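Data first, discussion second: the structure below is written as structure tokens.
For this view, one protein chain was removed and the others were kept in their places.
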Amino acid sequence: MKMKLIVPLALAAVFAVPVHAASSDELDMKAREMMKDSFKETGIAKKHRMLQLDFQEACSQAKLPPTAVMKQIEAEQMKTIKWPSDGKYYGDWKEGEKIAISGRGLTWRDKADAENGGGCYNCHQLSHNEISYGTIGPSLLEYGKLRGNSDEMVKYTWGKLWNAKAYNACSNMPRNGDAEILTEQQIKHLMAYLFDPESPVNKR
Amino acid sequence: MANPMRIRAAAKEGVTEVRVLMSHVMETGQRKDSSGALIPAHFITELTAKHNDKVVLSAQFGASVSTNPYLAFKFNGGAKGDKVTVSWVDNKGDSRSDEVQVS
Partner (left out) sequence: MRNALKLVAVAVAAVVVAGTATAQSTADDIAKYREMIADGNPAELYEMQGEELWRTLRGPKKATLEKCDLGMGPGVVKGASARMPRYFKDTGMVQDLESRLLTCMETLQGIDPKLVIDGKFNSGERKTMDALVAYVVTHSKGDAIKVDMSNPKMKELYALGERAFYYRAGPMDFSCATCHGEDDKRIRLQDLPNLTTHKGAAAGWGSWPAYRVSNSQFWTMQHRLNDCFRQQRTAEPIYASEVTIALSVYMAAKANGGEVMTPGLKR
């Protein structure tokens, strides 16, 4: 008796598919399959890169998620921030400039042991001297000069460099520290580039 | 064998404008491939342009000219239906010659 019921239902389902347009849920599922099946592993770019972290999924729409969801993501990401192990926030601004200029690393053409760049200039204006800068992020020209170097500002900047999602859940900026794009030492160099009065970011 | 050039020649008020697009790698001999080995120099060294049988332009090319070079020049004279021939020779002895009718 049960069998008899199931068979016609299954047939109905098969015939129904081409007739009605796919629902939003069905499309979501198909899209997930597509993002899995349309990609292959090349070099260091493994297939697992196509799997989404929870916050990546929440931030994958034209609209931002609800405020409560954003707050929750930010609180979780805040926990990932590692403060400088020796309590020192600054490295060498000259090294920082090199890291800010380099956009290299983590593509399928790069080697696993290569040192990554920060790619800062792709999106931000920083120094008085570099005219080739992007505008996806805000201008950081005279960053330290305009904002000062209060404990609060220094800590905020470190945290933002380490994991921007702790301050804005769906920020365009990568999680440099948390995603191991940059090392702690590299982030210290960038801190010096932003805050050192002698850095061309602040000194004309 | 070398790939064809695209040549356009147009006469207007007694002056013919010629535009040439060449297909050539124009390797400088200074670049390295992905394994670090030097890529051998390979570039056009001489170019000649003729209006019918008369040479109207003779040029020396070198490694500083870009890949797939573009060259535009004008010469006095020339009429619709005349022949313009452009030929080049590269440092490996390869050559190419193409001709077009003036429009």
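A and B label the chains in the order they appear, each numbered from 1.
As a convention for this text, a residue touches a chain if its C-beta (ideal position, glycine included) is under 8 Å from a C-beta of that chain, and two chains touch if they have at least 3 such contacts.
Bear in mind the structure is a predicted one, so any value in this text is a computation, not a measurement.
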Quiz item: Quick one: which of A:Thr80, A:Asn122, A:Asn149 or A:Thr183 touches the chain that's been left out?
Solution: A:Asn122
Practice problem: Among A:Thr67, A:Ser85 or A:Ser132, single out the residue that touches the unshown chain. | Solution: A:Ser132
Quiz item: Which chain B residues would touch the chain omitted from the figure, given the whole complex?
Solution: 3-4, 6, 19, 21, 23, 66-68, 70, 72
Quiz prompt | Contact footprint on chain A, counting only the chain that is left out | solution = 18, 21-22, 27-28, 30-31, 34-35, 37-42, 45-47, 49-53, 56-57, 59-62, 106-109, 121-123, 125, 131-136, 139, 141-142, 146, 165, 172, 174-175, 179-181
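The rule is short, and it goes like this: only the chains that are shown with their structure count from here on.
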Quiz item: Measuring from the mean C-alpha position of chain A to the mean C-alpha position of chain B, what distance in angstrom results?
Solution: 48
